[in-house]
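Note that one protein chain is taken out, while the other chains of the complex remain in position.
Labels for the chains are A and B, by order of writing; each one numbers its residues from 1.
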Amino acid sequence: MEVVWESRELLWQGLEYTLRLFAVVIVLGTAIGILGGVGLLYGHAIIRALLRAYVDIIRGMPLIVTIFILFYGPVAYGINLSSFQSIALALAIFAGAHMSEIVRGAIATIPRGQIDAAKSLGLTFWPRLFSIVLPQALPLMIPPWTNLAVDIFKGTSLAVLVSQADFLFSVQKRASARGHYLAFYMSAMVVYFVCCFAISRAGAWLSRRTRIGLA
Amino acid sequence: MIPDHLNLVPPPLIWGIRLPYQLRWEYVLNNKDWFIDGLLLALEMALIGLAFGSVIGLICAFLHSSGNRVAVAVVTTYVELIRNVPLLLLVFIFHFGLPQAFPRRSTGQELVLDLLPTPERTFMVVLSIYAGAYLTEIFRAGILSVGRRYLDAGRSLGLTRMQIARSITLPIMLRTVLPSLSNTFISLFKDTGIAFFIGVRELSFAANRVNTDFFRPIEGWAAAGLLYLVTAWFLAFGLRFLEGRIKWTV
Partner (left out) sequence: MSDSRQAVAPATTAATATMPMVRIAGVHKRYGDLHVLRGVDLDVQTGEVVCIIGPSGSGKTTLLRCINFLETYQEGRIWVDGQLVGYRERNGKLVPASEKEIARLRTETAMVFQQFNLFPHMTALQNVTFGPIKVRKVPKDVARQRGMELLARVGLANKADSYPAHLSGGQQQRVAIARALAMEPKVMLFDEVTSALDPELVGEVLAVMQDLAASHGVTMIVVTHEMLFAREAADRIVFMDQGIVIEQGPPAQVLDDPQSERLRAFLSRFRSA
């Protein structure tokens, strides 16, 4: 275990990269997902079809495919993304597709009577969405959103294949340098577990907070 | 980090604009065997993962429902640990970590080498353990969904706990978890896409090889992506069809 402790600074750099990646991706992915979910339900027919294709294609492929295509694709066509940018983009696109489906599903379970009542009061589309639909859909989204966040955090480990900077990469690098694989891996396991578990707990807390008035 | 090698084949000029990258699908088509073999191996590994994972999951779910404190603690730890750690790290642990954990030529190391002789085998073992954690949760929900009245009926018939589990809970539960099993299979199929990292020749391996051998990353990964997509859609469609066809006698 001392071998691991000696490498703490390098490992911390890796973890910092991973945490930064996660933060960017969860914000971007959630934003894409909210737009995507609303678009899937209320968009123009063409927009709905495009979003449906996006969601189904991304969700039908392993994350690793999206990562590699976005790692090589943009650069090959003259768009220069740093490796952090390209992997963040790939993960955000992946998270956005899953989040779209979560948002769509949550909104779709709001009873039609709620919309009727809001219309009847004279509310137009956007106030209806923001004052009536989303506040009720939000608590329903949080548990699956939390699961998605855990999956995304685990998914950041795939950065090891392309980025040469994330936490798992630094673990792998130090492990092979020092030759104590198991000690390094077990430490990494603890770190991933603590992070993912913290995400789950935070989600559960948020879920309780947002359920005001909802049985 | 990207690669001058993308410019090995000079891209064409169209309307005076030089296209940066020209797709050359022949690198995929000439090596379609890599992709087909990879796809089959991916399906095989997913199926094995589902089968062994189901065995693990069933055992753990029933252990958990027994209410025994030790059993509940062990199962909970297993499930939470596996679900909160990336699959890739588990793969690393089994592939790089385990063989090295024992002194050279000790019985421990020989045992590990016997159990995990190839990367394929290692990955299938890891995938089974990984799937087992998720399937435990699925089966646990299934057990909970079996109504009290069925259990009471069994008890009033004088069945033992074992008999109730086998002849009442199991068949009723299987019916409710079937859709989740289909979904798990499709997830596992996609999860196999990281096995190439330890040298397993699955579908992503083919994509990666097109990249490393011919510097054609986009064609290779796009082809693999398409195959994953089409296969996952077929599986989703086909499994839902099969679910509908199964005649339930319970």
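FYI, a contact is a pair of C-beta atoms (placed from the backbone, for glycine too) under 8 Å apart; a residue touches a chain by one contact, two chains touch by 3 or more.
All values derive from a computational prediction rather than experimental measurement.
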{"item": "Among the chains presented, those that the missing one touches", "value": "A"}
{"item": "Of A:132, A:159, A:175 or A:199, the residue in touch with the unshown chain", "value": "A:132"}
{"item": "Touch criterion as defined above, residue of A:3, A:57 or A:123 at the omitted chain", "value": "A:123"}
{"item": "Positions on chain A where the hidden chain makes contact", "value": "111, 113-114, 116-125, 127, 131-132, 135-136, 212-215"}
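FYI, only the chains that are shown with their structure count from here on.
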{"item": "Residues on chain B engaged by chain A in the complex (per definition of touch)", "value": "1-2, 6, 20-21, 80-81, 83-89, 92-93, 96-98, 100-101, 190-194, 197, 204, 207-208, 211, 217-218, 221-222, 224-225, 228-229, 232-233"}
{"item": "Interfacial residue positions of chain A with respect to chain B in the complex", "value": "56-57, 60-66, 68-69, 71-73, 75-78, 83, 150, 154-155, 157-158, 160-161, 168, 172, 175, 179, 181-182, 185-186, 188-189, 192-193, 196-197, 200"}
